[in-house]
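This is the structure I want to talk about, given as structure tokens.
One chain of protein is taken out of this complex; the other chains stay put.
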Amino acid sequence: MDYIIEMVGITKRFPGIVANDNITLQLKKGEIHALLGENGAGKSTLMSVLFGLYQPEEGVIKKDGEVVKVNGPNDATKLGIGMVHQHFKLVHNFTVLENIVLGCETTKRGLLSMDEAREKVVAFSKEYGLEIEPDALISDITVGMQQRTEILKMLYRENEILIFDEPTAVLTPQEIDDLMNIMKNLVAQGKSILFITHKLNEIKAVADRCSVLRKGKYIGTVDVAEASKEELSEMMVGRKVSLEVDKPEMEPGEVILEVSGLTVKNKITGKNVVDNVGFRVRAGEIVCVAGIDGNGQSELVYALSGLVKPDAGSIVINGKEISHETVRARGGDGMAHIPEDRHKHGLVLDYNLAYNLVLQRYFEPKFQKHGFLDYGEVFAYADTLIENFDIRSGQGAKTVVRAMSGGNQQKAIIAREIDRDPKLLIAVQPTRGLDVGAIEYIHERLIEERGKGKGILLVSLELEEALGVSDRTLVIFEGQIVADVDPKEVTYQELGLYMAGSKRGEVVS
Amino acid sequence: MTELEKKKGIAGLLDMSSALSSFAAIAVGLVVGFVVLLISNPGNAVAGFLTLLSSGLGDLKSTGQVLYYATPIIMTGLSVAFASKTGLFNIGASGQFILGAYCAILVSVKLAFLPGWMLCPLAIVAAVAAGAVWGAIPGLLKAWRNVNEVIACIMMNYIGMYLVNYLIIQTVYDQRRNITLAVPRHANVPTLGLDQLFRVGNSPSSANGGIFIAIIGAILIYIVLEKTTFGFEIKACGYNKDAAEYAGINSSRGIIMAMAVAGALAGLGGALLFLSGAGKGIDVVDTLAQEGFNGIPVALLALNNPIGVIFSGLFIAYLTVGGFNMQLYNYAPQAVEIIVSIIIYFSAAALLIKGFIQKIGKRGKEAEEKGGGDE
Partner (left out) sequence: MSILYFLVQQTMFFSIPLLIVALGGMFSERGGVINIALEGIMIFGAFTGVVFINIVQKSGSAINGQVLLMLGVLVAGAVGVVVSLTHAYAAINLKADQVISGTAINMLAPAFAIFVGRRISERGTQQVHFEDWFRFESVPALGRIPVIGDLLFKNAYLTTYIGFLILLVAWLMLNKTRFGLRLRSCGEHPQAADSVGINVYKMRYIGVMISGFLAGVGGLVFVIPTSREFNATVSGYGFLALAVLIFGQWRPLRILGAAFFFGLLKAIAASSSGLPILKDLSITAYFYKMMPFIVTLVVLTFTSKKSQAPRAEGIPYDKGVR
């Protein structure tokens, strides 16, 4: 019995769905154990069960071989379980130290006393190589330091079992390497780590064993050293996945989009978040902007689409300067935009599917007369798109979009944007949070549009996507385009250096 | 197909579960009201309560009074409901209402030489414009500087109240009675014979053509919201401002327009009350106009549906008349306000309860489609 924590035969049902179906997960003391699965595989539900947020219908949790009852996060803490959440749980206007002690503060005569805590935190920080500034506000520090703060929170609570939920999504390749070292260091000091991810490279880099979930079911646990990436990937998806994207060779045509000197300042700090950016997108070409999240991608896209006014520079579509035009006018000029956040920008979740499908076009003469909407036309149009793009929903065009699945919501957006027959399609993280099937569908659609001679600007955080789908890859770092490379010739390592700003390439715009 | 869709759309309007939650809130409010009566004076409680419930239809004059009281609160209710469709809580109807009322009185007193067919519409237009301006200011601040509209509206209520009191003293003040000068008879909205239709003996009610203006207003607002591209746009802004902007809808304009329309509706309510021929004037006291706040329960009970507002406005007015008649049994008419506030409280909660029921129903389906409980 060398398992420090075990979840045995866990079954958790929600109305109409078995989110966890007889899942077993066993963590050995002192190992790094990866939990692998696609979005929707049941990883989050399983963790919620572990933290007592859900009570499973079947199955037990064991600590050191003894069955334990977990009724809430406090119980989990008592068992020595801590977690670094994908979205950090840090209070932005508290200091690093305040965030670490929150919930287990020490007081003297009723007043907070932080001195002991500070000593303890500084000691941990030295011991594990977790560099932090105890008195800096969270809002002023880097993402990497925020993550180290989260790790120190667990150490401060003397947690033995550390769970990392998709910890690398926000980090540069070099920061990822640092994190991997920290994890190895923690294990060497006797901690046990559960590492939730869908990135096979990282599993191969640090994990000892790996458990795989698929569609709520437990697929198996393997020794990482003995399994290939292809095998792991097949366990995760359930079929052989070609890691390559098929796309025919194409000779790019005339220039569709020409951006030069584009600059966007942050309204509060005055810093250039998009800094003198220039590039071109040609017909029949997929150009990808790769980079770590938060390096100005969003602002670049906002400026291109008209949501934000650029402070300098020009944007030319088919020879027409559009940088002072409204969002709607740019649509008229042939720009379509699949936004980064489908819930924030892409959809009015409380409108039905038909309304969402005409969100960009309701004002066209086809859909309205003298300011009155023609519902007949609206619904007829929606039905056409639903059929052509295979959008599935409970009640067809009348379904409130909130009730649709993420994949179908994204299909609706893609249908709407592609059907506008744009010359330039801006697609921002179009596959975020989707399963492999949906990802393949979307990649195929993008390549299809490329085949029709559209110019496509793809913004992606996923290296595989950035290199696999695109014809040309630009790397953005701190608002600047620092490299313009051929994806067939560049390596991951090289791209990582560009993304971290430690290398600059030749940029031909 | 399309005809069918349209029919279903209208049926969806009267969403039963929503309506039920409003009725539940009313029922709880009435029960609490009865308990209050029972505690304060057990002997008269039953009789008093029956008066409250029935006297709005007890005689024709009372029914006329219901129409009279309903008119302004239908307008302020529409004001609150319309703003809600844009995702804004217009707690500023009180200020917009009183600005409108003042301008209507000002125009009708100062331009009394004009014939009635000109004077009355002119006074109403002035009220609408003033209300629109007063509503547009918080809208502007929201759109331009992201100022929370609830706080801005509260500030505007007080600024409006003090400003109107000041302006009254400067322009149309009856110092002896500490009230505005009387509105000339020919400035009033025509009664259309309603006052005589709804009367008891020789005593006419205060019913007048204003109620028709309110009803027509509600229908127009319904059409604007449900049938026009403008309605499509402002509802999109209300549900999701970011998505509206992404789709090229000018959300700043939407917010300002929506608040201006909301203000105009409340301002119109002010005109209709003080041009009703009932001889009412604005008292110069430092108290906010209650009609503006009564728009909140009216809109809430109607679930922000403009047609529903007509009925919920009539209902609140019906209770108000009942409350007055309850004084016969030595109950203060404030019993009605107690009931209304309980109704507000529970309709806030009822929306939640309704949402909860729907969520349970929906979760199954959603989970099925998503194929897992993950993010």
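Labels for the chains are A and B, by order of writing; each one numbers its residues from 1.
Keep in mind that, in the parts below, a residue touches a chain if its C-beta (ideal position, glycine included) is under 8 Å from a C-beta of that chain, and two chains touch if they have at least 3 such contacts.
On a predicted model such as this, the values are computed, not experimentally measured, just so you know.
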item: Among the chains presented, those that the missing one touches; value: A, B
item: Residue touching the undisplayed chain, where the options are A:V60, A:C104, A:A123 or A:A329; value: A:C104
item: Touching the absent chain when the full complex is considered, from B:F293, B:F315 or B:Y329; value: B:F293
item: Hidden-chain contact residue, picked from the options B:A27, B:M118 or B:A348; value: B:A348
item: Residue among B:T51, B:T71 or B:N165 touching the omitted chain; value: B:N165
item: Touching residues on chain B - with respect to the absent chain; value: 36, 40-41, 89, 91, 141, 145-148, 150-152, 154-156, 158-159, 162-163, 165-166, 286-288, 293, 296, 300, 331-332, 334-338, 340-342, 344-345, 347-349, 351-353
item: Residue ranges of chain A at the interface with the undisplayed chain; value: 48, 53, 73-74, 77, 83, 85, 89-94, 98-99, 102-105, 107, 110-112, 153, 267-268
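Definition applied: only the chains that are shown with their structure count from here on.
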item: Distance from the mean Cα position of chain B to that of chain A, given in whole angstrom; value: 45
item: Residues of chain B touching chain A in the complex; value: 1-2, 5-6, 8-9, 227-230, 232, 235-236, 239-240, 242-248, 250, 360, 362-375
item: Contact set on chain A toward chain B in their complex; value: 12, 14-17, 19, 39-45, 48, 215-216, 305-307, 326-328, 331, 337, 339, 344-351, 355, 359-360, 362-363, 368, 371-373, 375-376, 379-380, 392, 394, 398, 403-406, 408, 433
